[in-house]
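Here it is, the structure, as structure tokens.
Note that this complex is displayed minus one protein chain, with the remaining chains in position.
Now for chain A:
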Amino acid sequence: MANPPRIWISNEAPAKDEIVRVRAQVVHVMESGLRQDEAGNPIPRDTLERFEARLNEALLLDWQPETAVAQNPYIEFTFRARESGVLKMVWSDASGIFAEAEKTITLS
């Protein structure tokens, strides 16, 4: 992928039940569908529709961005580190999976 998601995580080796903060950003145009090109034709809507974060199988966050979300959507969230495993993040738009990222979380 030309522009992989940018991920920052406060602690990849948290203590059990520690709150971990994650910041993530993808490059996406978030075209609102409200704009016209120079010929006056509407530019079709192209937005990110879903972001999911899971630790192993457990769903941590399901985010549904709408038109008001800025270009190159940025999301910051926190979760309680209950177990070691893989933090998996998936961004989807109308045509399916747009980007994916993983971070390994190891309880210390």
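Note that contacts are C-beta pairs under 8 Å (C-beta built on N, C-alpha and C of every residue); 3 or more make two chains touch, one makes a residue touch a chain; residues count from 1.
Note that contacts and distances are computed from a predicted model.
Among the names given as "Aspartyl/glutamyl-tRNA(Asn/Gln) amidotransferase subunit C", "Sulfur oxidation protein SoxY", "Two-component system chemotaxis response regulator CheY" or "Integration host factor subunit alpha", UniProt records the absent chain under the name "Sulfur oxidation protein SoxY". The residue touching the chain not shown here, chosen from A:12, A:76 or A:102, is A:76. By the touch rule set out above, chain A reaches the unshown chain at residues 17, 19, 21, 32, 34-38, 40, 42-43, 55, 58-71, 73-80, 82.
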